[in-house]
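Got a structure for you, questions after.
A protein chain is absent from this complex, but the other protein chains hold their places.
Order of writing sets the chain letters: A, B and C. Residues in each chain are counted from 1.
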Amino acid sequence: MNPLLLFLIPLLPLLGGVFNACCGSRLPQRLVAAVAVLSVAGSFLSSLLLWPLGAGEGTRTVLFSWLQSGGFRADAGILFDPLAAVMTLMVTGVATLIHLYAAGYMEHDENQARFFALLNLFVFAMLCIVLADNLLFLFLGWEGVGFCSYGLIGFWYRKTENASAGRKAFIVTRIGDLFFAIALLWLFREFGTILIEQINARAVELDPLLLTVLTLLLLGGACGKSAQLPLMTWLPDAMAGPTPVSALIHAATMVTAGVYLLCRMFPLVSLSTTGMAAIALVGVLTALYAASCAVAQREIKRVLAYSTMSQIGYMFFAVGVGSVSGAMFHLLTHAFFKALLFMGAGCVIHLAGNENDIYRMGGLKRKSPQVFWLFLIGILCLAGTPLTGGFFSKDEILLTAFARGDGFSAILWGLGVLTAGLTSFYSFRLLYLVFFGEPRQAEKGHSVSPLMLWTLPLLALFGLFGGLLNLPHLFGGHQWLSHWLGQPAGVSLSLGTELGLLLLMLIFFGGGWLIAHLRYRRFPGDEQADWRSFLLNGWQFDRFYEFILVRPYRTVCRFCWQGGDKALIDGIMDGISRLCLHWGGYARKLTTGQVAFYLQGFAWGLLLIVGWFLLSAVK
Amino acid sequence: MSFAELHALLPQLILALGATAVLMLGAWWPSRSCWILSGVGLAFAAAISAGLLVPSVAEIGGMFSTAPYARFFTILWSLLVGLTLLLSLRYAETHRFAGAEYTSLVLFAGAGMSLLSAASSLVGLFLGLEAFTLVLYVLIAFNRGDTIGAEAGLKYLVMGAVATGFLAFGIALIYTSSGSFHLPEAMHGLQQGDHMRPLGLAGWAMLLVAIGFKVSLVQFHLWTPDVYQGAPAPVTGLLATGSKGAVFASLIPLFAAMGALAGELNSVLAVLATLSMVGGTLAALPQRNLKRMLAYSSVVHMGYLLLGLMSGGADGQRAVVFYIIVYGIATLGAFGVVTSFSRADGEPQDYETFHGLGYRHPRRCIALSAFLLSLAGIPPMAGFFGKFGIFHAALKSDHQVLALVGILTALVSLYYYLRPIIVLFMQERPAHELRRGWIHEFVVLAVCFSLVLLLGIYPGPLLELIGQVLPQP
Amino acid sequence: MIVPLEHVLFLSTILFILGLGCVLARRNLIMILIGVEIMLNAVGLTLVGASAFWQQVDGQIMVIFLMAMTSAEVSISLAMVVYLNRRKGTVDVRAFDEMRG
Partner (left out) sequence: MTASVAVHFPLLSLLLWLPLGGTLLCLLFRHSGNLCRWASLLTTVAVLCLSLWMAFQSLGGNGWLFYEDAAWIEPFGIRYMLGMDGISLLLVLLTALLQVAAILISWQQKEHPAFFYALILVMETGIIGVFLALDLVMFYLFWELMLIPMFFLIGVWGHENRVYAAVKFFFFTLAGSLCLLLAIISLYLIHGGQTGEYTFALEALRQTVLTPGTEMILYVGFMLAFIVKVPLFPFHTWLPDAHTEAPPAGSVDLAGLLLKTGVYGMIRFAFPLFPGAAERSLPLLAVLSLVGIFYAAWVAYAQTDLKRVIAYSSVAHLGFVILGLAAWNQLAWEGSLLLMINHGITTGALFVMIAMISDRAGTRELEHLGGLWSVFPNLSAFFLLFCLASLGLPGLANFSGEILVLFGTFKAQPLWGGLAVAGVVFSAAYMLRVVQSSLWGESKVLQRSDDLGPREWLILIPLALLVVLLGVYPAPVLDFLREPVSLLLATGGMP
């Protein structure tokens, strides 16, 4: 197989997107949807066919030289190694399913052309991140993803809140990109090249302090894109976009780009211990923070958004404790069941007559059992019920953390387990509120289109049996994913401790479920506790940032304009001109019109000249 | 006065005798346009004769030289006089000027100017200067229609008379200090250590006062705005270009004769130049009247000319002569436009009357803008190379400070040159329609406009011609 | 020379300053013109003194020119005075200040 075929993977969505953007609005809606789905499906097929190219060392190809000047060289090249192969497969696979689902979901929307064009461009940008062989091409995908999410969040632009949510997402991610750009520039300054492989290979030459700084910068970039602390406030608002967008961007692909970046640059990142500790810390703290917020959310999609943020925190935690395979494993399983949950949420919203607030839903189990069962599978994976995909991936992360043995990892492990308990609590809370009890929604919902329903079972299967991808030895598995990624074999703990840990996980899972069951089985009605509103607004981070960042920025800008430009610079210039005019007035008054005065002018002139001569004669 | 000397003086004779003939005949046949046109003919005839006839004798009666320098200026001034007469043809009709007297006076002024430029001795200088000053007394008050003409005439008369007194006294003192009127020798009295030196310097002081008046340097410029506003537009054109230009033309050989002696003189001239540039610019800024603004701007330009004169050397002199020509063309053009707009009841001078005029009389207003931009020294117009020459000469004779002052005044002066242009083109108001121009005015304006543009784009040949004509010190 | 040059110069300078004073002090137009005449006479005196000192005749020729020019100027000035008097009814210099600024 010719390596250049690899370029089919990103180019197909690009072509689909450009086609839809240029002439989509003139074509019938169905054709537009078909073109979009086919282009992504084609990309999925080609990544399947080209899978062997990714084995072992992987293949490198270059299409054309993008920027080449004075010792700097960045070209549109692909590095298709095991990590990229797995990620490409996941991205294109989930994207195809979501495109199918979107074709059904957006049936009644009038400008589908713009929607599908942006969706395809998003897939292209995501593939650029995944496949890029140099950091600048990755950066191109990185910002392209940011723009597409801006376009898609603000898709229903008539309501200004959606547009400003999109803008907020774009600016916050852009702040993250700033750190990534600085790391990129610094790497070029150090190595003179931006090829990922060369950087990873020569990472050992750097001195430790610089390594830590670079890792922290990469972490900053990853936090921006993956909505981790402190750049996470944009994700909940991003739910303003249509549900397929939330499913694709804010569950499966874009938010995982940060994790992927860290895994891609793992050889460099792993060299600095403080960097790794920071990544782990950020991961766990975000997981805990997000889980606590998810507990008190009122809208179905916001619960899922916070849960995504929490699960991504787990992946950061995995990278932080040094297990790339754990992170990727959790990333894959999470992509499947979270996409399933979001699409399920879409169906739920349709069923409940476009109602988002879970306190005003209920009893949907009787309304459509299929949605209930599929949603249940998703919830089970999310909560980490034993033997489901979610359970194995989360368990592996916690095992590796526990195995490190040092005190810091132990604390993080404890927080991780606590968060697992919280996760199962809010998962079942969501389940009970939406599907059990009497129906509380206002109008009668409309039925769910078949296209939306039939894409869900496939994801449910992958979610449930995701564990097979990387089955640990305890369960007789051979950790296929770790071998495929070329990572060291799973950590070996004595059988007793492993069983003990499993038991502990079971206890926390059961506890969470029990509390949720007792609390929400028969819904007592809406309760308004102030600590709930604190959690509802995501620990008031939004108001906090508004207070310390956005408002001072506006005052600084106005001050610069009025004070700086108007008063200072213009003031000086206009002042000088007024001064000249003022003196002009005096000089003008000199000509009084009196001839006698003119003659005196003569006399003064004579005195001036004669006096000057006397002066110079004296000198 | 041998026949050869008479032959050498032919151009001036044509002008002077022609003027007297026109005066006499005018008394019998009082027809206005015919005498003015004949005056134009005489002027062009004088110019042609000065150009073609190569005089055999070098100097006439020890007072006037016939070097190419003198002939060059004779041509220039007679052409100027011709153009002014052509310009004022329609103006004389509307204001019912006495055709014959007007023509003869203007021709006399032309003769006086060319004699002054040709002066090679103090006596010649005195005679030439007084010749056209007296004529200008009458010309300024020529318009019997309005009172401000008379007032302008009065002011010019009083100031002129006093200035003549100073001039004569200055010449007398220089003569006492050196014993000779002829220029190069007259300055020997100023050698260092010569016991007559303070006397010579006092003479120079008086001379400077008289020059200050004639050329309206700062402290002596107070009469300029009133006379420019009061005098009829063509006469103001002649006054602004001719009289000032001729005085500077005579100063060049005077300073060339001074040579190294000009120690103290340079510092006084520096003070006068700076005062003129700065004072003129500041006074011109708030002006609301085109003619008064042009008056103050002429004060500033005289400051530049003085700066060029002080720099001395071939570069300085070439710059001054080129600047006189360029400044003359632009000012004559500007006053030509004012003449063509003027009606029987007075000339439009205040900016209020010019609002939005640019679109009702596009050709003349574009010409006026071109002249103003040339005076401001903006490149495509000739004024740029004038200023370029002056600054080149100033920097060459390392008068850096004065060059800097020149640059600053050029910058500030841009404001009052742009103001009429803004009023003409950018502040449209439904103003009344002014008078349509006559063919004669269009000819003169066309000549001036094309000269301003041509010299702005390709000044090479004129600069070379001036280079050859300059008096070798 | 009968009288040393310094005396002649001294006298003519005094005369010149007197003339100038008269011009500056007086408000009547005719008196100003008279002041100018005094100044020009002072010049004539200097010239005669100088030509005597340098034993040349140039100075005296210049005096002739000077006298011719002075008479021309006086005639024109007086004509102007008559014209202004008829127009403005007064010869006082202060009346003529319509144009200013």
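Methods note: a contact is a pair of C-beta atoms (placed from the backbone, for glycine too) under 8 Å apart; a residue touches a chain by one contact, two chains touch by 3 or more.
Just so it is clear, the model here is predicted, and its values are computed rather than measured.
Undergrad: With touch defined as in the header, list the contact partners of the absent chain among those displayed.
TA: A, B
Undergrad: Given the contact definition stated above, which residue among A:49, A:67, A:411 or A:548 touches the chain not shown here?
TA: A:67
Undergrad: Which candidate, A:1, A:387 or A:560, sits in contact with the chain we can't see?
TA: A:560
Undergrad: Of A:55, A:178 or A:295, which sits in contact with the chain we cannot see?
TA: Residue touching the absent chain, from the options given: A:178.
Undergrad: Quickly run down the residues of chain A that touch the omitted chain.
TA: Given the touch definition above, chain A has residues 21, 25, 64-72, 111, 136, 139-140, 142-144, 147, 150, 154, 157-158, 160, 162-164, 167, 170-171, 174-175, 178, 181-182, 185-186, 188-189, 553-554, 556-558, 560-562, 564-565, 569-570, 573 touching the missing chain.
Undergrad: Where does chain B touch the missing chain, residue by residue?
TA: Residues 318, 359, 362, 373, 378-380, 384-385, 388-389, 391-392, 395-396, 403-404, 407, 410-411, 414-415, 418, 422, 425-427, 458-460, 463-464, 467 of chain B touch the chain absent from view.
Simple rule for what comes next: only the chains that are shown with their structure count from here on.
Undergrad: Looking at chain pairs B-C and A-C, which one is connected by more C-beta pairs in contact?
TA: Most C-beta pairs in contact, of the two: B-C.
Undergrad: Give, as an integer number of Å, the spacing between the C-alpha centres of chain B and chain A.
TA: Taking the mean C-alpha position of each chain, the two centres sit 79 Å apart.
Undergrad: For chain C, jot down the residues that touch at least 2 other chains.
TA: Residues 20, 23, 93, 96-101 of chain C touch two or more partner chains.
Undergrad: Out of chain A, which residues touch more than one other chain, so two or more?
TA: Residue numbers touching two or more other chains: 588, 591, 593, 595, 599.
Undergrad: Chain B touches which residues of chain A in the complex?
TA: Residues 577, 580-581, 583-588, 590-591, 593, 595, 597-599, 601-602, 604-606, 608-610, 612-613, 616-617.
Undergrad: Spell out the residues on chain A that touch chain C in their complex, using ranges where they run on.
TA: For this pair, the touching residues of chain A are 588-589, 591-596, 599-600, 603.
Undergrad: Would you mind writing out the residues of chain C in touch with chain A in their complex?
TA: Going by the criterion above, the answer is residues 20, 23-24, 27, 93-94, 96-101.
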